[in-house]
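Coming up: chain A.
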Amino acid sequence: MTMYDTTRPENAVDQQTIKIQARNVQVWYGQKQAIKDLNVEILDKTVTAFIGPSGCGKSTFLRCINRMNDTIDTARIEGEITIDGENIYDRRIDPVQLRAKVGMVFQKPNPFPKSIYDNVAYGPRIHGLARNKAEMDEIVERSLRGSALWNEVKDRLSEPGTGLSGGQQQRLCIARAVATSPEVLLMDEPCSALDPIATSQVEELIEQLRQQFSVVIVTHSMQQAARVSQKTAFFHLGNLVEYGDTDDIFTKPRDSRTEAYISGRIG
Partner candidate 1 sequence: QSRDQVQVAGSSTVLPYATIVAELFGENFDFGSPVIESGGSSTGLRRFCEGVGENTIDIANSSREIRDTEVAECAANGVEEIMEVRIGYDGIVFASAQTGNSFEFTPSDWFNALSAKVVADGAIVDNTAANWSEVNPDLADQEILAFVPGTRHGTREVFDEKVIMQGCEDTGAMEVFVAEMGEDEGEAACMTLRTDGRSVDIDGDYTETLARIGSSPNGIGVFGLSFYENNTDTLQVATMGGVTPSTETIASGEYPVSRPLFIYVKKAHIGVIPGVKEFAEFFVSDAIAGPDGPLAAYGLVSDPELASVQQAVADEVTMQ
Partner candidate 2 sequence: MTDISSTTPAGRKSLYVQDARTRRRNAAEKRFRAYGLTAIIIAVLMLAMLVFTILRNGSGAFTQTYLSLPVALDAQVLDPKGNRDPAEMASVLTLSYGQVLDRALETEIAALDLTIEGLGAGDANRLISRDASAQLRNRVLSDPELVGQVVDVNVLVNGRIDGYFKGRVTAETAARDANVSPQQLLLAQALADNGTMVTRFNWGFLTLPDASDQRPEAAGVGVAILGSLYMMLVVLVLSVPIGVGASIYLQEFAPKNRWTDMIEVNIANLAAVPSIVFGILGLAVFINFAGLPASAPIVGGLVLTLMTLPTIIIATRAALQSVPPSIRDAALGVGASRMQTVFHHVLPLAMPGILTGTILGLAQALGETAPLLLIGMVAFVREYPAAPPEGLFDPASALPVQVYNWTQRADPAFVERASGAIIVLLIFLLCMNLLAIYLRRKFERRW
């Protein structure tokens, strides 16, 4: 697997606490089962990469973690997902608070039809993270810098976010998610529309975030998974086939399907 020998940070996993734990999770869309009996433990202060062929259920599982699947009428979930030991499908859990804690960047960029500034300031505003305009300005700038968009948009913060290019919209959505400082950040292919430079800047951001938080990233780029993650989960046809240290997965996969996938044989 010499293909992935790009520079990457130490992938050593510290002895960390479990942040998210999924037990026997099953998800259906109507009659169709999208996730089959999934068990996984996602560690704190770690970047976990979800890889797997298109349509295997990565986004679906990601959306389960912050209960975004609630918004799909046909979606039905079984099993248990806990965050910090608390079952998020418990009736006492308030999905709003959950989602404030577990941020998300969606696969398709979905900026609000508002100004760029308001797009980023939206989260901090509803969560009351800024006491005044100056603080808000600072949060907005910091987030946009983090997602490598600041230079391109600093002169047009009041223009609508929908008038940006595809990659710019994607970075805007990253900035928007980061601005609320979530404890867990779920990113569904955050760099799919980004050029290599922007990608590496976002990866830098991810590395930084993981100092304090847990990041889950879905990616189709094995290089990226290898570069940024410490743990990797391989999904296939709704199953979590293999989960382990990124290094191990890429160098000595235990399951044949994993091996086939990372060597480019199954899709």
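Please note the rule applied: a residue touches a chain if its C-beta (ideal position, glycine included) is under 8 Å from a C-beta of that chain, and two chains touch if they have at least 3 such contacts; residues count from 1.
How these were chosen: all candidates are chains of the complex that A comes from, given by their letters.
Predicted, not measured: the structure shown is a model, and the values here were computed from it.
S.K.: Only one of these touches chain A in the complex, so go through 1 or 2 and give me its number.
M.R.: 2
S.K.: So in the complex, the part of chain A that touches candidate 2 is made up of which residues?
M.R.: On the chain A side, the touching residues are 83-84, 86, 88, 90, 92-94, 96-98, 100-101, 126-129, 139, 142-143, 145-146, 178, 181, 183, 204-205, 208-209, 211-213.
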